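Note sheet for the following structure.
Removed: one protein chain of the complex. Kept in place: all other protein chains.
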Amino acid sequence: MFYHVKELQYRSKPDCPDPVYAKKLQEVLGGQFGEISVALQYLFQGWNTRGDGKYRDLLMDTGTEELAHIEMLATMIARLLDGAPDVELDEAAQNPVIAAILGGSNPQHAIVSGLGAMPADSVGNRWTADYIIASGNLLADFRANLNAESQGRLQVCRLYEMTDDRGVKDMLSWLIARDTMHQNQWVAAIAELEAKENIVVPSTFPRELEKQEVAYTLFNLSAGNASAAGRWASGPSMDGCGVFNYVEHPVPFGKKPKLNPAPPYIFDTPLAALRGPEDYPDPSMK
Amino acid sequence: MFYHVKELQYRSKPDCPDPVYAKKLQEVLGGQFGEISVALQYLFQGWNTRGDGKYRDLLMDTGTEELAHIEMLATMIARLLDGAPDVELDEAAQNPVIAAILGGSNPQHAIVSGLGAMPADSVGNRWTADYIIASGNLLADFRANLNAESQGRLQVCRLYEMTDDRGVKDMLSWLIARDTMHQNQWVAAIAELEAKENIVVPSTFPRELEKQEVAYTLFNLSAGNASAAGRWASGPSMDGCGVFNYVEHPVPFGKKPKLNPAPPYIFDTPLAALRGPEDYPDPSMK
Amino acid sequence: MFYHVKELQYRSKPDCPDPVYAKKLQEVLGGQFGEISVALQYLFQGWNTRGDGKYRDLLMDTGTEELAHIEMLATMIARLLDGAPDVELDEAAQNPVIAAILGGSNPQHAIVSGLGAMPADSVGNRWTADYIIASGNLLADFRANLNAESQGRLQVCRLYEMTDDRGVKDMLSWLIARDTMHQNQWVAAIAELEAKENIVVPSTFPRELEKQEVAYTLFNLSAGNASAAGRWASGPSMDGCGVFNYVEHPVPFGKKPKLNPAPPYIFDTPLAALRGPEDYPDPSMK
Amino acid sequence: MFYHVKELQYRSKPDCPDPVYAKKLQEVLGGQFGEISVALQYLFQGWNTRGDGKYRDLLMDTGTEELAHIEMLATMIARLLDGAPDVELDEAAQNPVIAAILGGSNPQHAIVSGLGAMPADSVGNRWTADYIIASGNLLADFRANLNAESQGRLQVCRLYEMTDDRGVKDMLSWLIARDTMHQNQWVAAIAELEAKENIVVPSTFPRELEKQEVAYTLFNLSAGNASAAGRWASGPSMDGCGVFNYVEHPVPFGKKPKLNPAPPYIFDTPLAALRGPEDYPDPSMK
Amino acid sequence: MFYHVKELQYRSKPDCPDPVYAKKLQEVLGGQFGEISVALQYLFQGWNTRGDGKYRDLLMDTGTEELAHIEMLATMIARLLDGAPDVELDEAAQNPVIAAILGGSNPQHAIVSGLGAMPADSVGNRWTADYIIASGNLLADFRANLNAESQGRLQVCRLYEMTDDRGVKDMLSWLIARDTMHQNQWVAAIAELEAKENIVVPSTFPRELEKQEVAYTLFNLSAGNASAAGRWASGPSMDGCGVFNYVEHPVPFGKKPKLNPAPPYIFDTPLAALRGPEDYPDPSMK
Partner (left out) sequence: MFYHVKELQYRSKPDCPDPVYAKKLQEVLGGQFGEISVALQYLFQGWNTRGDGKYRDLLMDTGTEELAHIEMLATMIARLLDGAPDVELDEAAQNPVIAAILGGSNPQHAIVSGLGAMPADSVGNRWTADYIIASGNLLADFRANLNAESQGRLQVCRLYEMTDDRGVKDMLSWLIARDTMHQNQWVAAIAELEAKENIVVPSTFPRELEKQEVAYTLFNLSAGNASAAGRWASGPSMDGCGVFNYVEHPVPFGKKPKLNPAPPYIFDTPLAALRGPEDYPDPSMK
């Protein structure tokens, strides 16, 4: 159960409105690695954790914080849209800034949301739960989280460089710092679990049931041997259970597949049309 | 540029058709962490790598292999659908297996794809590029890759348990082994990059520009202190640049936001309607 | 900014696991009118309200409560999936319940979420922000909210009838009651705003700028006069600004459109191909 | 069954082409509350009405009219794109209007649709049936319709302000007037049904089966009491069946949930990894 | 502008309800090649035709008919859902038909649409305008139409085989016949345009501007020469402008690409991390 206070976790006020930047900033609110994604990803992982304890609590702590970040970004975007000018094409002739606003702002910020933030990314794609995961396996999921915080901080840093507004930069410097913490925290949680489980997810699948002969092999399927120079191509494997090896000229292990014809009620191409003696001589299919 | 040979990387033939399992197996072909996702994710990362060398080659090697896995799964699914029965509701009264097939198979396998595999997941959602990322920052992206291989192997292991078909299990044991390699390989590549860049992505953003006072802080935003027991709550941070600290009772740093009214041409709720003296007494907004 | 407590707003525990019902219950968690939709719709409306006061507070109160409902449903679904059986097609021959589970459960609950709730609806469509709206005009948005609570309560009532589990019914009876309140509350808020603004949204667009001669007209475009019997076809209009009238045989007010040909660099069908003297005799286009 | 005449319901001809405005106008053709949405929403509601009579007829009348509005907007957009210039980046240096066109127009209007309208919104999202509803409960659905007409008229009014073209404004003034009628008409239909059913949807669910003790309660979950000032917080409820009450300090009614561990074939995090004595001391889970 | 009559183009009444078949039949209502797709595809093509005449009229004739087919299918699906039973998991033990209904029906038909048809396909994916095209080039678009009618008739034929209900089969036999006409009609229209424009779309792009040396070449990129046996590998090309030729061992025409590093404000992997002397020796990149 949640409680809300009206105060923001951190201040969120630009020096000046800028509808073009408002459009860009949507990316880290409603994009693939925006705050909606991390909030819902962590909360669903927390709710689905089968077992109580520190991991569930950590997920709920962090997911709840991300809700506050959604709020900060929504507030910032609404303020960047403050008094967004009502511009038309013929005005652009007089003023290139008008031209930039006409092209660089998101028309839905005026038409749809009435100068409010939207649950969408910087090109207007609406947020979708396709972006998130909660698998029930925490080592897998913490890796998803570390990725999300890495991509997220990367995007915020790029956005930091795209503006001179001190108010915006001030808020972004908060988010960047929090992503530093969150990367550190997931690295720490991953280290704990890897110490208990080793590195291969899931750890409980019996190793003898996989094809162990190819479990540490790099197949050189793109011509050129540059990849043979990496740590992954020789020496003990990272999980300590095997030895990396490199196959320079990989060959198929399987055969050419032949599918049986479909039954008539499927109305696939009839065999008679599919082949003639000249083009389909394989006797096994006759 | 690519070349194709007709032989499969590994054999892909079930002992018996099973349209219900065919539906489930779609998850690791066309789902969020299926083979289409990893193939296109690695290839796009490779094509976008700005710089040549072993990482680009590794991405192209692995992405090219994943194309072969799409092929193996597509072949397996087509064979699981072989001669899929044409069943109707009234037949279910006689035979619970008919009932299971009616409910548990994907009707699009008959109606749309004519007993072929589809670029879709186990409930029929079509594959979307929302699932993948290529950011230009390889440390971030290798973490995405490690996550994808972790989620992918987890799903294949779950599917392994859902069938007794020896042919299916044989092929899955190949995919599980390859995911073991791919997890090991991304761990190795991540270790290399972390050794050069430290762990926080992106490494090149100046640390003094973030709010360093909250860069190693865990805010206890979900009641209960279980999360204080983890490695992430005290001691030196994982990046070696700070000390973790834990804030048991976090408070807002910002103020309650107040947004300015919208201009008239936006037709938001008029201020006169939004408030009356009784319900909006705050003098600062008058 | 938000705070979380571990306790649920209301208890959420089924008497027995039931993976088939778990799939259905997803509808009111992650479907078009599920709890994710109302939570994010109200929060975005609150964050975007330009002006402070009771409406913003009401939105934040209610949006925050809906987060608790997401949590209750996620918990319930995880428990309905408890110990979900690992069933295969050949087992269905022995037991029709196995057949029902094979067909009626969501395979992603096992393969993807590891027996956890998903941000998806009852057929597996992932939640999308296409479902929600925050327009900046509160009268419009409260109507969206009243609709959402109406559809939501309707769906929960239908789900109430689909189970005999007392634990599930107990929780649903909580959600149904809360939707009763929320319908009442949006009706009340709408009544307040309509009293100030009249009923047509937006109220501030000058009436003389619309084609007033058709602002209260019902065009009978589907043969048969049944619709002439309603309140909307005669008498004073609901906004008190006009008189309803009914046009039994509506005719076009406009002309047949003719579009100019496209410029050559668009490579549309060339005019010469588009027409010949025989099939395009209209002189006005020559 | 439908018949088409070539004449438009109302004229749809701009004074001048304007590809930037064409992009914006797409919102009310193919956006969330555009004409495709209302047309298909009303038609599906009509087709699904179980019972004949005036409501079904009204839905078919209005849905059929909305098809004509799609046609008018498609025609207008094609004409706004007439002779759309073929501009390149280096030409922008000479002319800010070129810059505005390069940025503000939708490239798919040239590349994909060949200067034709698209079933998409103002940022290019393709129309999706996620936008619409037909629930079988007409009171619920008429509320959806009133919302759609409110959002739709709001968006058209905003678009009216974004152009000086008299031809465009003339057509929009038609659509605005029709939305005035449609808002009035759904208000009238809702009033009729509410008079018969009272206001809570669905009306036929037995009230004693819901948790009546919280059916008229406002929980103050966002700090601050501004919402206590509204009609919804005290006095008789809008449905006349209860009394509103306000809970200033809401507390959880449920307990902290604990989920059982998953079975081994799900490969969730193993319990041994999930906890240690130090971080998981709760005896009830041992 | 459109007019509607209440009578159906053809009768649409099953002998018996069948919720499992109702789910399947959704495919040809709201699926990729269902009636919504062809209706909106033809109407948008018609509205966007730049030029009047017989092609535009044909598109409007056919698009208007498809609206009637949506109506027939919506009616049929609602009737197949008539009195859909309210079944629960424990009842399946008694009756395999219950098991089949639990698994094989679409839960949204009860929970969301209240026993009405939905704008969705047979697995519940909502209809999306991603399915359709109107390019402004009629030869291209008529090929899209011929494809749509081919896929559509194929799916209806498959559905015809999946039921014994005479009422359903009767209606499907209407749709199959209409698809026969529509395939014939688009073939005729294509033949007309090909006679005027030759077969390559677009016909107005100057042939000398394409790389003519590879305009009739089949590259054998999948090992094995079976494809060399086809009409497309030798002899005069179908457009009469060239001669087909077959390249058994295709080689790259381009070079290995090298991308320049990104500027610092993009925060891609730094060059220093990307390479070391050992793994990136190419002097051209130093």
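Each chain carries a letter (A, B, C, D and E) given by its place in the written order, and its residues are counted from 1.
Here is the rule we go by: a contact is a pair of C-beta atoms (placed from the backbone, for glycine too) under 8 Å apart; a residue touches a chain by one contact, two chains touch by 3 or more.
Just so it is clear, the structure is predicted and the values come from calculations on it, not from any experiment.
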{"item": "Shown chains touched by the chain that is not drawn here", "value": "A, B, C, D, E"}
{"item": "Residue among D:43, D:80 or D:193 touching the omitted chain", "value": "D:193"}
{"item": "Residue in contact with the excluded chain [from D:8, D:74, D:102 or D:117]", "value": "D:102"}
{"item": "Which of B:32, B:137 or B:151 contacts the chain that the document leaves out", "value": "B:137"}
{"item": "Per the touch definition above, residue among D:11, D:54, D:79 or D:182 touching the missing chain", "value": "D:54"}
{"item": "Chain A residues that touch the omitted chain in the full complex", "value": "18, 20-21, 23-24, 27, 31-32, 95-97, 99-104, 121-125, 154-155, 158-159, 161-164, 221-224, 252, 256, 258-262, 264, 266-275, 279-280, 282, 285"}
{"item": "Absent-chain interface as seen on chain B, which is shown", "value": "1-9, 30, 36, 40, 43-44, 47-48, 50, 60-61, 63-64, 67-68, 70-71, 74-75, 78, 112-120, 126-130, 132-137"}
{"item": "For chain C, residues in touch with the removed chain", "value": "154, 157-158, 161-162, 226, 229-230, 265-267, 278-279"}
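Definition applied: only the chains that are shown with their structure count from here on.
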{"item": "Other chains in touch with both chain A and chain D", "value": "B, C, E"}
{"item": "Cα superposition angle of chain C on its copy chain D, in degrees to the nearest 5", "value": "180"}
{"item": "Recurring contact interface, reference A-C, options B-D, D-E or A-D [over half identical by residue number]", "value": "D-E"}
{"item": "Intercentroid distance (Cα basis), chain E paired with chain A, Å", "value": "29"}
{"item": "Chain A-chain B separation of Cα centroids, rounded to whole Å", "value": "7"}
{"item": "Residue list for chain B, restricted to those that touch at least two other chains", "value": "5-6, 32, 52-55, 86, 95-96, 99-100, 102-104, 110, 114, 123-125, 135, 137, 139, 154, 157-158, 161-162, 202, 205, 221-222, 224, 226, 229-230, 252, 256, 259-260, 262, 265-268, 279"}
{"item": "Overall pattern in which the protein chains touch one another (line/ring/star/complete/other)", "value": "complete"}
